[in-house]
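Here the complex is missing a single protein chain, while all its other protein chains stay put.
Should a chain be cited, it is by its letter among A and B, assigned in written order, with residues numbered from 1 in that chain.
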Amino acid sequence: MADEPTPDEPAHDEPSHDEPSHDAPGPERSGNAVTRARRFLLSGSGWPYMLVPFIPIAIFLELNHAEAAIIFGAAAAGVVPTAALMGRATEELAHRSGPGIGGLLNVTFGNAPEMIIAIFALNAGLQEVVKASLIGSILGNILLVMGLAMLVGGLKKPFQTFNPTAASVQSSMLLLAAVALVMPTIFQLVSGGGLPEVGEERVDFGGDLETMSLIVAFILLGSYVAGLVFSLKSHRALFNPTSEAEEHVDEPWTIKTSVIVLACAGIAVGVMSEILVGSISEASETIGLSEFFVGLIVVAIVGNAAEHWVAIYFAAKDKMDLAVNISIGSSAQIALFVAPVLVLLSFVVGPNPMALVFNGFELGAVFLAILIAVHVTHDGESTWYEGLQLLAVYAVLGVVFFFA
Amino acid sequence: MADEPTPDEPAHDEPSHDEPSHDAPGPERSGNAVTRARRFLLSGSGWPYMLVPFIPIAIFLELNHAEAAIIFGAAAAGVVPTAALMGRATEELAHRSGPGIGGLLNVTFGNAPEMIIAIFALNAGLQEVVKASLIGSILGNILLVMGLAMLVGGLKKPFQTFNPTAASVQSSMLLLAAVALVMPTIFQLVSGGGLPEVGEERVDFGGDLETMSLIVAFILLGSYVAGLVFSLKSHRALFNPTSEAEEHVDEPWTIKTSVIVLACAGIAVGVMSEILVGSISEASETIGLSEFFVGLIVVAIVGNAAEHWVAIYFAAKDKMDLAVNISIGSSAQIALFVAPVLVLLSFVVGPNPMALVFNGFELGAVFLAILIAVHVTHDGESTWYEGLQLLAVYAVLGVVFFFA
Partner (left out) sequence: MADEPTPDEPAHDEPSHDEPSHDAPGPERSGNAVTRARRFLLSGSGWPYMLVPFIPIAIFLELNHAEAAIIFGAAAAGVVPTAALMGRATEELAHRSGPGIGGLLNVTFGNAPEMIIAIFALNAGLQEVVKASLIGSILGNILLVMGLAMLVGGLKKPFQTFNPTAASVQSSMLLLAAVALVMPTIFQLVSGGGLPEVGEERVDFGGDLETMSLIVAFILLGSYVAGLVFSLKSHRALFNPTSEAEEHVDEPWTIKTSVIVLACAGIAVGVMSEILVGSISEASETIGLSEFFVGLIVVAIVGNAAEHWVAIYFAAKDKMDLAVNISIGSSAQIALFVAPVLVLLSFVVGPNPMALVFNGFELGAVFLAILIAVHVTHDGESTWYEGLQLLAVYAVLGVVFFFA
């Protein structure tokens, strides 16, 4: 969870045959800028930047009041490179600041794109979309990302291994999150109030549930901070199994560059999110998908696209520890950090506080997904078939959400 | 899942003291046919054939319109030897065809009796009985069969071991199935429609749920086929830990014999099933049990009787890998192969498509049973007490179903 290095680093110290090694002396290294740029764009971490043109396109379409579905598509594509750039800048800054602060930065900014999107949606009063995209991010990370990672990695090697203890710590975070997500909903059910409908934008659950959600949010945040201490301090070794092997070969960015890039990327994510959120309702109507499906599947995939790619990239390199770390760790982070922060913010931003009450689909899906994540990671071993099963679970959920 | 050898084979290469070794030279081997037949009927795999007389008895009773409860009992007893014979013929055919096709045959025909019974019930419009017997087969395999196997095996040896990775693959199939069974039911609940009542014969859930069930059935079947590739091809070694030890000593059947026996046994199963299903409603009324209880407990036990015996037999021989393989594998097969095939067939056979919506008892029971199966198999070790606990869970479920 703490460390999510961008995939270009390990590529350098493991010269592979399909792409020329960067630190080899001679012409490859001194190739002209165009060649290097092309190579970067086609490499593991570079492809998201090929979507950069969608940033101005989305802004242009928005200003000219184009059709909502097209704006939505362009903005969705535009989020990906800005999210990737934020990830890269965070990584560089983290590298400069030493492991302690670095880990903290990584963690804090790691889910920044999702959080920025969510804050815009919160401000627009789309609380049910926010909750759907939180659940969607957790599901996407556990099932889609980990599934693809295990499938891709497993096609090359019969059994891939990872540290089961580190995975277990993170999956127990998910179980804690499950309790925090399920119990307030049970409260709502037992009190005789129904769960939110799928079509609704926002529900006022009353003071008790708001206060309860606030306290539960603080407990989750406290547990999250303790988790940082655990993974960055007391049990560092568990989460950095290969840290010494990852040497930075490219010239690192200066702190100033990193901060400026981070700020610019953050603003760009914000602009794209504003456009994305503004077009959700109309776009989903045009495409014929429910707002719920769009929030749960589409927004979740877009907001996590860069991260997703990295996890699969590492799995293909047989660095399953990192891949599992990223997929389960990201989910745990959304459940224990992003969700409670959004609950706190909802007391300030938007029309009324957001209670941690989920609808039946979200609850069932996230609970079952967490159980399965706990199961497939408990033995520290994965195969392509386990990956495929995770994808099958994601597909089943997607089908049910489609009809919801 | 792939390999379910009949229990007579291992008996041959491990001469035991309570029955004379078959490959010993001299008079035992050349004993007259009556002695050999008697010995076979009392051996591990022979006892089901003692129930052969019930086949003509059931037909006779049916034709003479005897009381339903008596017909039901005779047909139930008559299913057992025909199912056993199908299993044997499949085994022989599989042995002839080499491991790849053999495994496929084994798997395809392994649950044929259950499927034949279910198709007759589907045709009679008894969809709720079909779903009950599917759930009942899963519960019976996980709890009753694995419970008895662990109990019987554990009485001889303090700890029995099996490959936890193989068990884990199959129990994750069960978790996938749990998602596929639970989510459409949540859809039905959230849409405001109630779950099916226990007493109902058939419920029309409308087009959305039928389409959803169809797509989910395809996903399950796809995952099942991938599972075959996994267990028969890419990770064969995992599922055939003792294959070299199992030598065929009896003269094997020819392919022609096998096919003819398979066809005849299949027809016999069909006839028995037709009689069985035809008498369920009236019989359950006479005995004072609900149709639900009969479908969930009685039909499930009868349809799996031969398989059950084999698993327990292997456990007693300390071949726990095979016993767990059969019990969890059979459940996984029912959930990922038989159930979706029946959903597909229901679009052709019977009055209206069968949606994957279960009642509260079935859902709660199958979900809890799967969780427990995952738990008891995760460490690759079993004791008699674990077996007893599985049986206690089955007993608790049985009591609750009785009152349902």
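FYI, a residue touches a chain if its C-beta (ideal position, glycine included) is under 8 Å from a C-beta of that chain, and two chains touch if they have at least 3 such contacts.
Bear in mind the structure is a predicted one, so any value in this text is a computation, not a measurement.
Here the missing chain is touched by one residue of A:A69, A:L155, A:L175 or A:L289, and it is A:L175. Only one of A:N123, A:S223 or A:S281 touches the absent chain when the whole complex is considered: A:S223.
Contact with the undisplayed chain is limited, among B:A167, B:V198 or B:V310, to B:V198.
Against the chain not shown here, subunit A presents residues 164-165, 168-169, 171-173, 175-176, 178-180, 182-184, 186-187, 189-190, 208-209, 211-212, 215-216, 219-220, 222-223, 226-227, 230, 234-235, 371, 374, 378. The chain not displayed touches subunit B at residues 158, 195, 198, 359-361, 364-365, 368, 371-372, 375-376, 378-379, 381, 383-386, 388-389, 392-393, 395-397, 399-400, 403-404.
Everything below uses one rule, namely that only the chains that are shown with their structure count from here on.
Subunit A and subunit B have CA centres that are 42 Å apart.
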